[in-house]
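One protein chain omitted, others in place.
For clarity, chains are labelled A, B and C in written order, and residue numbers in each chain start from 1.
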Amino acid sequence: MSHYAESPFLELVDTELEEWRENFVRIRLRLKPHHLNRAGVVHGGVLATLLDHAGGFSGAYCTVPGNRRYGMTLSLTCNFVSQSKTGSLIATGQVERSGNKIFFARTKVETEDGVLVATGSSVHRYRSGSEKPEGVPARDS
Amino acid sequence: MSHYAESPFLELVDTELEEWRENFVRIRLRLKPHHLNRAGVVHGGVLATLLDHAGGFSGAYCTVPGNRRYGMTLSLTCNFVSQSKTGSLIATGQVERSGNKIFFARTKVETEDGVLVATGSSVHRYRSGSEKPEGVPARDS
Amino acid sequence: MSHYAESPFLELVDTELEEWRENFVRIRLRLKPHHLNRAGVVHGGVLATLLDHAGGFSGAYCTVPGNRRYGMTLSLTCNFVSQSKTGSLIATGQVERSGNKIFFARTKVETEDGVLVATGSSVHRYRSGSEKPEGVPARDS
Partner (left out) sequence: MSHYAESPFLELVDTELEEWRENFVRIRLRLKPHHLNRAGVVHGGVLATLLDHAGGFSGAYCTVPGNRRYGMTLSLTCNFVSQSKTGSLIATGQVERSGNKIFFARTKVETEDGVLVATGSSVHRYRSGSEKPEGVPARDS
């Protein structure tokens, strides 16, 4: 899925959008040496990027092809529960509660074997026009 | 300063370590298009990376040249208070309280003009051997 | 269950320990007027107390009658997703990952009808002697 080829930072990090539907998203990251920190394990910033991405996208699925829904993260908490250095990481995001303007998400990052690596919780706000599933035309179209 | 040329993910993001002393660190990021999200502003993952980096390094200053101190982030909370897209971001980290194994940091990201962009708080744990300012020999030396 | 008749603040708030086993706890709070804030809904401090209590106890179940396990909360994040004012609140805590000294918990507060009111994530550290399920003799026995 190339839904977000337009997101430059996610391209740099090289995430892959695997499943996206209302209130849910699953993202994969194939770990490469440039994702590691000086201790040789995945950098916290990589995990935080996955959690932020999963949280934001969990509430931004759009039912109209070509349209977009934009959200801003207000607050993100990441807990780093174990370490990882190779293989794929799977990030999932689930909307826990959604209001008119605000939605709350729970997120996690696991290895392919199901070992929990990080958990997140986040609060997001829809930009004007993005509150409804139909969304708005993409920024540059 | 090239203290952490060895941190691959920070090289990818392209942060610059500007000042590092006991209990404090200041980091610069010159914003480029690949730091942005699909809405055209800095991606939350970039800000979270800066906050994690600033929090972790604030407690990891090492008094012995060539040695290192390693910490793991246990928990990181990021609040995203405004948006940014060009210029430099300045991240600072300050240790608020430090024990034998655990330290707490407060962090923030501002524009060069002093506009607050994000704030963070984080909890870190020293790896064995890194509790003292003298640190340990670097991993690959 | 009167396992914690000795916790003065929980007595003041008037929580009830309903189920406690390894890695899990369920707590009930029967809402009374003194749990409310000036807007007439449950005070955030009440919900935070439930989340902290549930997180801490989820990792503190002790297999030896009369013994105790003590943990300290290092960090607690609470998201307040809806409001409540009457009936019972049910808080549950689940250990997500546990190491030698540190454990991570996910918690939530719901109404009796299953409406999600608040979610939490937290990091705790065992006091010396409390790392093992057998725990230590209670403080005042």
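Here, a contact is a pair of C-beta atoms (placed from the backbone, for glycine too) under 8 Å apart; a residue touches a chain by one contact, two chains touch by 3 or more.
Small disclaimer: the values here were computed from a predicted structure and weren't measured.
A.B. asks: For the full complex, which residue in A:S7, A:N37, A:S58 or A:S75 touches the chain that was left out?
C.D. replies: Considering the complete complex, A:S75 is the one touching the chain left out.
A.B. asks: Out of B:T15, B:T77 or B:S130, which touches the unshown chain?
C.D. replies: Per the contact definition at the top, the residue touching the missing chain is B:T77.
A.B. asks: Tell me, which residues in chain B touch the chain that this view leaves out?
C.D. replies: 77, 79, 81-82, 96-97, 104, 106, 116, 119-121, 123
A.B. asks: Just checking the interface: what residues of chain C touch the absent partner chain?
C.D. replies: Residues of chain C in contact with the hidden chain: 4, 6-13, 33-40, 43-46, 48-50, 52-53, 56, 68, 70, 72-80, 83, 127, 139.
A.B. asks: If the missing chain were put back, which residues of chain A would it touch?
C.D. replies: 74-75, 77, 101-102, 123, 125
The rule we apply is simple: only the chains that are shown with their structure count from here on.
A.B. asks: Can you check whether chain A and chain B touch via the same residue numbers (shared by over half) or via different ones?
C.D. replies: Chain A vs chain B: same; shared/all numbers exceeds half.
A.B. asks: Go ahead and note the Å separation of the Cα centroids belonging to chain A and chain C.
C.D. replies: Going by mean C-alpha positions, chain A sits 29 Å from chain C.
A.B. asks: Per the centroid of Cα atoms for each chain, what is the distance between chain B and chain C, given in Å?
C.D. replies: Roughly 32 Å, centre to centre.
A.B. asks: Roughly how many whole angstrom separate the Cα centroids of chain A and chain B?
C.D. replies: Spacing between the chain centres: roughly 21 Å.
A.B. asks: Which parts of chain C, given as residue numbers and ranges, touch two or more other chains?
C.D. replies: As it turns out, chain C has residues touching two or more other chains at 77, 123.
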